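One chain of protein is taken out of this complex; the other chains stay put.
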Amino acid sequence: MSLTFLLLAVAALCALSFYFGRQRAVALSGGRYSNLHSLPAHYGTYTAMWCGIPALLLLLVWYMFQGSIIEAMIVSDLPAEITGDSGRLSLALNSISLIAAGNGEHLSVDPEVVEAGQRLANLQTIANAALVVVMLSTAMIGLALSYRKIAKEMRARNNVERIARYAMIACSGIAILSTVGIVFSLLFEALHFFSKINPIEFLFGLEWSPQTAIRADQVASEGAFGAIPLFVGTLLITLIAMFVAVPVGLFSAIYMGEYASSKFRAFAKPALEILAGVPTVVYGFFAALTVAPFLRDNGAVLGLDVSSESALAAGLVMGVMIIPFVSSLSDDVMSQVPKSLRDGSYGLGATKSETIRHVILPAALPGVVGAVLLAVSRAIGETMIVVMAAGLAANMTVNPLQAVTTVTVQIVTLLVGDQEFDSAKTLSAFALGLVLFLVTLGLNVFALKVVQKYREKYD
Amino acid sequence: MTDMASLMEDRAAAKVISGNLHTPVDWDSPKIARNIKKRYAAERRFKIYGLSAIAIALMALLVLGYSIVSKGYSAFFQTYVQLEIHFDPAEIDPDGTGDPAVIGRANFDSLVKEALRNRFPDVTDRRERRDLYDIVSGGASYDLRERVLDNPSLIGQTRKIWLISGDDFDMLNKGYISADTDEGDRRLNDQEIGWYNALTSDGAVEKQFHTRFFTNGDSREPELAGIWGAAVGSFYTLVVTLLLSFPIGVLAAIYLEEFAPKNRFTTIVEVNINNLAAVPSIVFGLLGLEVYLNVMHLPRSAPVVGGLTLALMTLPTIIIASRAAIKAVPPSIRQAALGLGASPVQTVTHHVLPLAMPGILTGTIIGMAQALGETAPLLMIGMVAFIVDVPGGALDPATVLPVQIYLWADSPERAFVEKTSAAIMVLLGFLILMNGFAVYLRKKFERKW
């Protein structure tokens, strides 16, 4: 029975329980709803909740553990020569799941593996059947128990509202849960990585080449994992992006907020916002197929050797992407500068630009700094533009005409395709992810604090 | 009384000073006039900076749009070649059974090849023949099969039929391959261009609207590749995203705005939401890879995992927008409902939520539009695989539109450039529709309290 069908079945049961619960309440009321503590619909909702929620929770828990339990069962039955070698084991597990899915005809593997594949298929069938049975019976039991509890004086509304409140708290908790999830999944694999590679070498090493060993004395043919070239590349591209985004964004915001007629604003503001709504993969395509060749060809005319994956192309396009971000944030902070300050300056005979330069910008400076920091954090974490337009080779250079690589590019490169979860190569992506997360988080927390403080000043 | 004393003192001080005046400013002096001129020049310069900033941004938008449309519009048309096909009964249905199963198994490819050989009988060399066969796409034989299955009376006849061309031939016809360049620098040699010229002068080459682009899944052959598979994948992914993030986001927003006490838990939740909104999307991809795939063993490349990942990303957007919408409902409405004896939950569900719904929906649509354009986290959970089949459900392997764009952008064939641009146009079309709808909702239900 497919998952969709199962969910539909539970939904149908819920609808049924609503009907039953309501009917019973109506019957108990003897036609006068005022005899009841709550409205009949509350009794219906009460039974429906007891029918659906435990069943769905069960489903969730089941799916969280089914995979790992079955895998453990399969692994325990495999011969030790396979389980002993982690590389072989993951290969075998791959084949097993292929066989179980019925796609393993072309594989030439040990008979144990084939057998395990069939066993896996069996286990999955059993597990699915068991899930259907357990889930539907949970729903039925919930229905029956809550149905029996319905009575005239039962406080159905209060019960329903209490459950609703718990549900709301649980939903709010998801935000915490995702942060915890991010931290733990990054930390777990990163620690795994640091048990193989010295964190000092990772953070301060000057050589990045995760594929092959380049020096004989390198850590056991695992390649080099010095991330400094990635950090330099990321910063270089971010810097180029900021050179575009900050002046253009800031001046756009100034013109829009202080000079433009409302007609011009009505046209230009949404146009700028379109820039923010364009998916990053589109910018990546634009950078790789339009901007980079343009720069390379024009560089050649000028006698410059511009790489076709130059940091400049990626940085420029990323800058364009961030323009609306900077401009709308600075617009926000500048419009918060109280009108009385402008009046004070105009009243002394200052021109608009003098007012902006000497009064508004200094007053809005903390907010603008916060906005720029948020933009930097966004540039550091941006992925698609650099994946498509920046290079893969970890060159240690600050020349914007050359190819550099970034943290996000490496994460994508390392994790797209087949992965072995015990090689330093794969794990290094999580270590990079951890660095990325911590840096952007730090920038954001700091920037939000700056902006917050600024807001309080003028509230 | 000390204030009074200091006041008196101040008065005395002021009296003393008032005798000493500045000289009045001579506003007509040349120095001041020069200064004013300079100031107005600075003012003009500053204004020009602002205007050019906006001009730069808009230029970037225009260039972006132009480069995509100019590269992509041609993908909506496909070159077709007219050939005389002999529906040879010996090849299609040698026993004359008329059984669709037999016809379906027939080798229609050889019919196409034969037609090409007949059209250019002087091509005999094996390698040249292979080039010749490339004029027509491998997909043409499927078209012929459909045709015969629809109309078995074709068997035995000879008909002029428009067949879909191969990608290089298509590129030549669209002018992307120029016959004027050096032979070694182009993908087609002089002989192939000769064939093209011969066919063109027969009027046997034309461009037709390319429906396959909208109905096919991915393919290694550019002329057969379409976006339908990716579009369906995007659809399933967004459905999962919406089903998760909308109820969770709205419930969380209601709780935080209406019920949450000011305590530690609430503060932590709020800080978390603000920070999650700014976490790079790729980090969500790492989370999805680790939690959904490695721990929970959900299927790789499946829209359900993509949806679960994107839901976490969209959640802050929806929560923040919903909270703003709920906050905008004036307290007087809540007081009115509570005053009539409604419970807090009833107040929210009967009064606050319906009034806040347009704002919540606007935020949700914007969040969904973001999710539709998102690529990086989906690469992490394996939605980047080459998938030919159109997914039939949220658990089937699938890809999504932006990832399809990424995959095509990486493909070496020249013909994929126009496909990529065209897919971008389709994606942007969806995004414009969604954002336009959000703007419409906001305009329509905008209410000033």
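Lettered A and B in written order, each chain numbered from 1.
Keep in mind that, in the parts below, a contact is a pair of C-beta atoms (placed from the backbone, for glycine too) under 8 Å apart; a residue touches a chain by one contact, two chains touch by 3 or more.
The definition used in the following text is that contacts and distances are computed from a predicted model.
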Worksheet item: Per UniProt, what's the omitted chain called: "Phosphate ABC transporter ATP-binding protein", "Sporulation protein YqfD", "Heme exporter protein C" or "succinate dehydrogenase"?
Response: "Phosphate ABC transporter ATP-binding protein"
Practice prompt. List the displayed chains that the omitted chain touches in the full complex.
Written response: A, B
Response to the item:
Where A:172, A:280, A:310 or A:345 are the choices, the one touching the absent chain is A:345
Fill in: Absent chain, residues of subunit B that touch it
3, 7, 10-11, 13-15, 17-18, 20-25, 27, 31-32, 35-36, 39
Item to complete: Go through subunit A and note every residue touching the omitted chain.
Response: 262, 338, 340-351, 354, 358-359, 362-363
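The working rule: only the chains that are shown with their structure count from here on.
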Worksheet item: Which bits of subunit B are touching subunit A when the two form their complex?
Response: 39-40, 42-43, 45-47, 49-54, 56-58, 60-61, 63-64, 67-68, 71, 247-249, 251-252, 254-256, 259-260, 266, 268-269, 272-276, 278-284, 286-287, 289-291, 294-298, 312, 315-316, 319, 343-345, 369, 372-376, 379-380, 384, 393-395, 402-403, 405-406, 409-410, 417, 420-421, 424, 427-428, 431, 435
Worksheet item: In the complex of these two chains, what residues of subunit A are touching subunit B?
Response: 2-4, 63-64, 66-68, 70-71, 157, 160-161, 164-165, 167-169, 171-176, 178-179, 181-182, 185-186, 188-189, 247-252, 254-256, 258-259, 268, 271-272, 274-275, 277-286, 288-290, 320, 323-324, 327, 351-354, 356-357, 374, 377-378, 380-384, 387-388, 408, 411-412, 415-416, 421, 429-430, 433, 436-437, 440-441, 444-445, 448
